[in-house]
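A single protein chain has been omitted from the complex, and every remaining protein chain is retained in its original position.
Moving on to chain A:
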Amino acid sequence: MTWSWDFAVEIFPVIASALWLVLAVTFGAYLVAVVFGLVLTFLRRTKYKLITYITNGFIEFVRSTPPLIQLFFVYFALPTVGISLDKYTAGILTLGIHYSTYLAEVYRSGIDAVPIGQWEAAKAMNFSKVQTWFRVILPQAIPPVIPMMGNYLIVLFKETPLLMAIGVHEFLQEAKLIGAAHFKYLEAYTIVGLLFLLLSYPSALLINYLEKRSKMKKVRG
């Protein structure tokens, strides 16, 4: 089998047409991860030991099981107990929650880096717990970890082909259908790889830049 440029050019738009869907799923899942990761971070730090235990257990469980299995569980197993989600919701929630456990860890490292004196000053100024978190601690904890958060965005983006397994027509699914219809897989899968590269690499460069900039800031500060 040899490479056919004509065929590649012909099918490129078809595969690339999944772009918006892939981006929507990526950002949707990332939004879930960013928000739910923060929720996990808070739950983990409550004074109620039981909640901390359960949260840590949940994080460990989600992180040590493959996202594909979680996806199958959410999409195929949950309906048997009455929770039916469409494939997009299931995909976004599963990937989002999976990555929220990683982001919770990222937040933790950012929060731990905020000097204890900031907590004490917030207390001395009599801020409430919520004010302390959102006005004092998080504005200092998040900026240094933005590059790390960006990395997870790229990793999450690269995980979207998993959703093929529950019938979401992302890049890989489109390519597979085309490949199967024409018995020509080389062009189709090459284009998928290329699309991921085209999107991931510039993002990685952007994150590198952000990282350098935040380091420069530190040096100046």
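Assume a contact is a pair of C-beta atoms (placed from the backbone, for glycine too) under 8 Å apart; a residue touches a chain by one contact, two chains touch by 3 or more; residues count from 1.
Basically, contacts and distances are computed from a predicted model.
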Listed names "Ectoine/hydroxyectoine ABC transporter ATP-binding protein EhuA", "Solute:sodium symporter small subunit", "Acetolactate synthase" or "Electron transfer flavoprotein subunit beta", matching UniProt entry of the absent chain: "Ectoine/hydroxyectoine ABC transporter ATP-binding protein EhuA"
Contact residue for the chain not shown (choose from A:Thr46, A:Ser109, A:Gln131 or A:Asn208): A:Gln131
Option from A:Ser4, A:Asn56, A:Gln140 or A:Ser214 whose C-beta touches the chain left out: A:Gln140
Chain A residues that touch the omitted chain in the full complex: 115, 117-118, 120-121, 123-129, 131, 135-136, 139-140, 221
